[in-house]
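Every protein chain except one is present and positioned as in the full complex.
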Amino acid sequence: MTAVVRTRGLTREYKELTAVDDVTIELEENRIHGLLGRNGAGKTTLMSLLTGQEFATRGEIQVFGQDPVENAAVLSQVSFIRESQRYPEDFQVRHVLGTAPRFLPHWDQAFADRLVADFRLPLKRRIKKLSRGQLSAVGVVIGLAGRAPLTFFDEPYLGLDAVARQLFYDRLLEDYSENPRTIVLSTHLIDEVAQLLEHVIVIDEGRIVVDEEADALRGSATTVVGRRADVDAFVGAREVLGREGIGGLASVTVAGLSPDERRAATAAGLELAPVSLQQLVVRLTGTTDTEFEKSA
Amino acid sequence: MDDSRPIFLQIAEQIENDIIAGELAEETQVPSTNEFAAFHRINPATAGKGVNLLVDAGVLYKKRGIGMFVAEGARARLIDDRRTAFAEQFVAPLLAEAAKLDITPEQLSAMITERSTR
């Protein structure tokens, strides 16, 4: 396995905020990575650093083995579609889709045409007249048809409806199967993309809190529900990822359980519920202690 | 796909089920990894992992340049394995619950007979 991206101690500080804090990661070649986290967690800043658009305060970055900053060889292999990607406002859609291929050597025009039809993009409409969803679709077309060996999608579907989002996931998967490349999908619609991801990175307040294979994360946490006393007795000294309570009932999310432990929990009259990737991320990056009874 | 277990295990299990149900006959070609991925809308690598699990177990085999095929005798072996697992997976919890409710094994087997002849 080859790492396409490596960082060490990567940090970006602003006056009153450390947007990216001591990040050390590796992104392996030809995989779909999920970069997950809340708004403002540092996802966009991290991707901007990896694509040489932001300058690091400290730390090291290597993309395809080289520093990406002002590196034409590296950057010609990279594409980064921002959440609110700006295009020249006076351009028509056809101007954007006509200029992009010049900068993306792996561009597939037939695929681009198909995507334009799929998303019903009006080629002669001006960028400033496009709806939010159409603007996102332009980014999706460039990101997909560009086939850059390292492609970043930052919340690529703002304003896209459920049908269009599914279209994006389907086309991404199809094309990725035939033309493997390294893709980083940054999103907070985690449930929608969970099954597409092979590797998951969760960032919170600039720090990496999860850097794990998607398969390993699945079933890595379980929610135990039952009478408060029983739950507490079962949980004991285990690491608790989240806890909720109402009346005499408690619901506690704990890290992975062995089959024996599961049997023991069932025997103790407790219910076990799987935790989805989205719930896991919420637990890991949100408030961990919500006691409903306090307000009741 | 449920959330509690790795997807590749679930993919492998589904292929097994299809073989057991006879939908994938022995010596016939199974869909490609990419077809599985597209159908289930999952990452092709994950689908590949599920398929490889079955290759390692001898349930599927690879014909170079053509694709994956169901091995001869795969169905009989899978049914055998499932039967072994059946006692642990279904009978043990059944007996445990029955004991909790003071149902004797004799009463239980009478219930099963009654149910299955209904």
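Letters are used for the chains, namely A and B, taken in the order the chains are written, and counting of residues starts over at 1 for each.
Assume a residue touches a chain if its C-beta (ideal position, glycine included) is under 8 Å from a C-beta of that chain, and two chains touch if they have at least 3 such contacts.
Just so it is clear, contacts and distances are computed from a predicted model.
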item	value
Protein name (UniProt record) of the chain left out of view, among "Multicomponent Na+:H+ antiporter subunit C", "Acetolactate synthase", "ABC transporter permease" or "NADH-quinone oxidoreductase subunit N"	"ABC transporter permease"
Touch partners, limited to displayed chains, of the chain removed from view	A
Touch with the omitted chain, as defined above, among A:82, A:147 or A:218	A:82
Residues of subunit A in contact with the chain not shown	2-4, 6, 8, 29, 48, 51-55, 60-62, 64-67, 70-92, 95-96, 98-100, 102-105, 142, 148
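The working rule: only the chains that are shown with their structure count from here on.
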item	value
Separation of mean Cα positions, subunit B and subunit A [Å, integer]	32
Interfacial residue positions of subunit A with respect to subunit B in the complex	31-32, 169-170, 173-174, 176-178, 195-198, 214-216, 218-219, 222, 267, 274-277
Complex interface listing, subunit B residues touching subunit A	1-8, 33-34, 37-38, 40-46, 49, 96
